[in-house]
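Data first, discussion second: the structure below is written as structure tokens.
Every protein chain except one is present and positioned as in the full complex.
Moving on, here comes chain A:
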Amino acid sequence: MVKQEQEIASRPDNTAFTQQRLPAWQPMLSAGIVIPGFVLIGLAFIGIGVALFVTSQSITVMELDYTGVERTSPCFRCSDPNVKNCVCQLDFSIASLFKGPVFFYYGLTNYFQNYRRYGVSKDDDQLSGDLDSFTSPSDTCSPYEYDSNNKPIVPCGSVANSMFNDTFKLYQIVNGTKKQVPFDGKGIAWWTDYNVKYRNPSVTPLRDAFNGTVKPLFWPRPAYELDPSDPANNGFINQDFLVWMRRAALPDFRKLYRRITEGDYAQGLPAGNYSLEIAYNYPVLSFDGRKKVVLSNVSWMGGKNEFLGIAYLVIGSLCIVMSIIMLIVYAKFKFPEEE
């Protein structure tokens, strides 16, 4: 008989797979698993939440709005688009030591760097130093591709064109005199941006590469003169440019401007009065934007953000509450029947 069965050709294979008998784990959402699970998760979350919250609390942040909307604002004068080369000063004081390293950000609100047509308006090839793209930029840059004389714009596109061009100088007022706080402008952009993604054309001097091109419309200076102080910080690998080119995710954003890591301020900004000198160039009032400066130190989890810690705490507690509710419900309905 066994032999017979072997002869049978179309007999299905008797394997766990074909017979759908694969060993399987069947999680049951039963009280026994759910309630302890919830408690455990809740406790873990509360733990993380507390850690996050404490960390976040240890971060100091100072925001200074200098848009100059209000008449009292020192920069009110400069907010008029007709005023050129306006400089305004913002005084502030720090009550206790602002622990370093301090990051100096500029912030914009209501600014849509994530606007789709804005975002595409650049030429990556050009920015990677491809000279062909200097003479004929990609049409994604349109209409910031050629100027009215049909000369190619380098760097082309809206993103580059709209580069933030306010500059800041921070002074500590020590006994009535201004002591400049040294800014560290190196390494504020992504390492990969600086070293891989963005490249200047390998032409020396750099300005030769830009022959036959024009600077972006809004720019005061051509790309090769972005940082007069440091020749290596020009062209497409200018740190500020790189920072700007990395588009912000949300309409309210900040971007790293400088770090305060040097000299007397390596440990942070000591308590005292400070004065911020702003070269006010960037127009934001047309779109109801705000400009601000943010001083912040960072922790292992980045900048100050209380949300995540609170979220963990809330969810952790919620889990515990849920488990209690379920426990009550079970106690009421379930347990007597299981016996």
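Keep in mind that, in the parts below, a residue touches a chain if its C-beta (ideal position, glycine included) is under 8 Å from a C-beta of that chain, and two chains touch if they have at least 3 such contacts; residues count from 1.
The working rule: contacts and distances are computed from a predicted model.
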item	value
From "Small ribosomal subunit protein mS39", "MMS19 nucleotide excision repair protein", "Phospholipid-transporting ATPase" or "NADH-ubiquinone oxidoreductase chain 4L", the hidden chain's UniProt protein name	"Phospholipid-transporting ATPase"
Residues from chain A at the interface with the omitted partner, ascending	1, 4-5, 7-14, 18-20, 22-31, 34, 41, 45, 48, 52, 105, 107, 111-122, 124-125, 127-128, 138-140, 142-144, 158, 161-162, 190, 192-193, 196-197, 218, 243, 246-256, 282-283, 286-287, 289, 300-305, 307-308, 311-312, 315, 318-319, 322, 326, 329-330, 333-334, 337
